[in-house]
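Since the structure comes first, as structure tokens, the remarks are kept for the end.
Yeah, one chain of the complex is gone here, protein chain that is, but the others are all in their spots.
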Amino acid sequence: MYTLTGLKLKNPTILAAGVLGTTGASLCRVAREGGAGAVVTKSIGPAPKTGHSNPSMVRLDCGFLNAMGLPNPSYPGFLQELEFAKNNSSVPVIASIFGGNPAEFAEVAEGLLSANPDAFELNVSCPHAEGYGAAVGSNPCLVEAVTAAVKDVVNVPVWVKLTPNVADIRSIGTAAESGGADAVVAINTLKGMAIDIESGYPVLGNRSGGLSGKAVKPVAVKCVYDLYTALEIPVIGVGGISSWEDAVEMIMAGAAAVQVGSAVYDRVDIFSEIGAGIEAFLERKGYSDIKKIIGLAHEMV
Amino acid sequence: MYTLTGLKLKNPTILAAGVLGTTGASLCRVAREGGAGAVVTKSIGPAPKTGHSNPSMVRLDCGFLNAMGLPNPSYPGFLQELEFAKNNSSVPVIASIFGGNPAEFAEVAEGLLSANPDAFELNVSCPHAEGYGAAVGSNPCLVEAVTAAVKDVVNVPVWVKLTPNVADIRSIGTAAESGGADAVVAINTLKGMAIDIESGYPVLGNRSGGLSGKAVKPVAVKCVYDLYTALEIPVIGVGGISSWEDAVEMIMAGAAAVQVGSAVYDRVDIFSEIGAGIEAFLERKGYSDIKKIIGLAHEMV
Amino acid sequence: MLPLNATITQITEESPMVRTFFFDPGFEGLEPGQFVMVWIRGVDEIPMGLSRNNSITVQKVGEATSKLFELKEGDSFGLRGPFGKGFTLPVKGEKILVIAGGVGAAPLSPYAEAAFVAGAEVHTILGARSTGDLLFEGRFDALGKVSVSTDDGSKGVKGFVTDILKSLDVAAYDRIAVCGPEIMMSSVFRLLEERHVLEKAEFSLHRYFKCGIGVCGACCIDQSGLRVCKDGPVFTGVQLIGSELGKYSRDASGRRVKI
Partner (left out) sequence: MLPLNATITQITEESPMVRTFFFDPGFEGLEPGQFVMVWIRGVDEIPMGLSRNNSITVQKVGEATSKLFELKEGDSFGLRGPFGKGFTLPVKGEKILVIAGGVGAAPLSPYAEAAFVAGAEVHTILGARSTGDLLFEGRFDALGKVSVSTDDGSKGVKGFVTDILKSLDVAAYDRIAVCGPEIMMSSVFRLLEERHVLEKAEFSLHRYFKCGIGVCGACCIDQSGLRVCKDGPVFTGVQLIGSELGKYSRDASGRRVKI
């Protein structure tokens, strides 16, 4: 058992927001079959959104590009999914939420409270939803206000998910911490784009979107490394993790736990695989506890 | 023949700064054997620098990570290399320069003038040299001042090379344009890091560095796309280009020409290959001129 | 992978609202029942079953399909795929029952053909609203027996495919492959459930697809959480026991919508 902001996880791998998180059943499947230590829902907002038109996600040579556009049935519509997940999964279920301002964030959080999510993750980092996500998350004052607003209305841990599309992610992490965040999650996708040269059309329905997967791992490792030096609260690492080696790297950079998104493309049970790989690594190297390697890279000078 | 900020290029592919640009002979080789339409030197500064300790560059699954640390023999030391390049290559030679402030930039530019570089490229974007590069390039006022300072002392075109490690690259591009830049170049590397999990050590001697190659192409395409909408001056696209298809994509995003760096890893004559590929593409699709596809993606709605 | 450029080589009008678009290049090593994501540039990208290794057969229903209907031979669209899990091929000597309703015949026709080539005996139940809507009757005819039903009785049995199915000894078939409107599929499902033959039946489902590659979760079905785009679109009857089939699906926002 592994404790993260008070939540008990059977392993330090967590399903990332927006991936296989639209339905309660899907979240349960990732926990059960996939072996995830916890699961984060699709980001839920104040009003139903159908998201951007397709193509909304494509695979690239290196990584994936997506612009889902935060499709969600709104918090009233999502309650039954969250309840299903809570009732049928044996792992913590974290509700990812978004809004355009502190009041909206608080409204959505309160609206989901009746389903008893184990924590909230605030999406202030989606790069392709106008007025939401990174539009909020690149402004430290707004990040602090949003965090504080949600902390005010809930009694469970609040994680804040950060965007790498800023000059210095530490300032945003610090703002989240000041707002009372229990952890930060880094990173959301990097702004990116692909163009179909046969036609000249941008490939994504939204024209541009967010880069995830293998391509972003070095960026995510650097963000986690930097946040670890700047913050007291735990950093949860996400971005390009598709093997236990990637997870160990992220943990050594300073991640207290990792999230995995795009790599479910390869296999849903990637979580079990990573969890087991980390265990075997700790054993082989004689580390008594995962804590021994969290942030290890900072000590190696 | 192809004209870019007044320079005549035999094709729109340019050697990127810091790659095979330490010596005059090497620059000539890239022009001659490699087929580049123009070449940019290693970034040259006011004083000799040995750069960071090794490892200073490693290949990743996706792309490359480097932290050279702006090694250079200073402008007096580089003059003979630049002269050699100018005298022995039949293509435009652009001097990449850096400094910690406007005065240093101007000093270096003036110091290299006697070798008659065809243009200057201002490196305000290197992510791993304290006090230089991105430290300057994420501050619009400083970018404008640096650009204006160099414009004041030289009569050749001035290009400004931008960092993607900012919340909105357009504001930096606009600052360069206001300072009198003749073109912007986007992008320099993305902040990134890799850790050796066997030992816990960060792999690069400088601990962190910059990501280049395939991994960053979607980020570069997006930056170029955004800059194209915001600026009047040409945008030169760089980042992850390793085929003519990549180059066409970048051009459709808005690039008036492309630079190629990491892909010389595969082959030095990548420039000829890309140049020929673009030509063949234009012919197959019946475009009379490359200008027909510059920024084409913006028209496809 | 990014969408490939597919050029339309031929367009066949199957019925007023259904056309087959042949394209080049086609796919090699297709699993019948797999689908592609068809990108009508500037409009939308939508899933389509493959009716051959180089054709899709499209019913005009809304914006994207209407735009597709405006395209001519020589025009092109973007294509990603083939994706997902197809139907299980029978082995030589097996007897299979193919139950196709409306454009559901599209992914079933290459399946029936592959089954025939594998040496199976193919019996098809082909349903549609009216004679003119019967899709690929000729292709199925060439493979074995075809039982036709039309809603208006203009050809074959008046009624639904289930009306034919009811009268058959389903125990006589080794495999049953089903694709059609969800209402039809759920009737078939209930019937086969009653007859205790779900383990040899396969159903090709439709759900709202976003990514099409098994990552976003838009297409997951209850209670299993299986992804229609990657774990399906073809599921065994057993996988669908107690599922949302015939009850509800989710729209683009993830909201449940009654079937």
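Going by the order they are written in, the chains are A, B and C; count residues from 1 in each one.
Convention: contacts are C-beta pairs under 8 Å (C-beta built on N, C-alpha and C of every residue); 3 or more make two chains touch, one makes a residue touch a chain.
Everything numeric in this text was worked out from a predicted model, so none of it was measured.
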- Chain not shown, its touching partners among those shown: A, B
- Touch with the omitted chain, as defined above, among B:P12, B:G35 or B:P73: B:P73
- Which of B:L4, B:L20 or B:V136 touches the chain that is not shown? B:L20
- Residues on chain B facing the left-out chain by the touch rule are 18-30, 42, 48-51, 53-60, 64, 66, 68, 71-74, 77-78, 80-81, 194, 196, 198-199, 201, 203, 205, 261-262, 264-265
- Item | Positions on chain A where the hidden chain makes contact | 300-301
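We adopt the following convention: only the chains that are shown with their structure count from here on.
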- Chain at the geometric heart of the assembly (C-alpha centres): A
- Message: If I average the CA coordinates per chain, which chain comes out farthest from chain C?
- Response: B
- In whole angstrom, the CA-centroid distance of chain A from chain B equals 33
- Note on the structure: Two or more other chains are touched by the chain C residues 41-42
- Send over the residues of chain B in touch with two or more other chains. 300
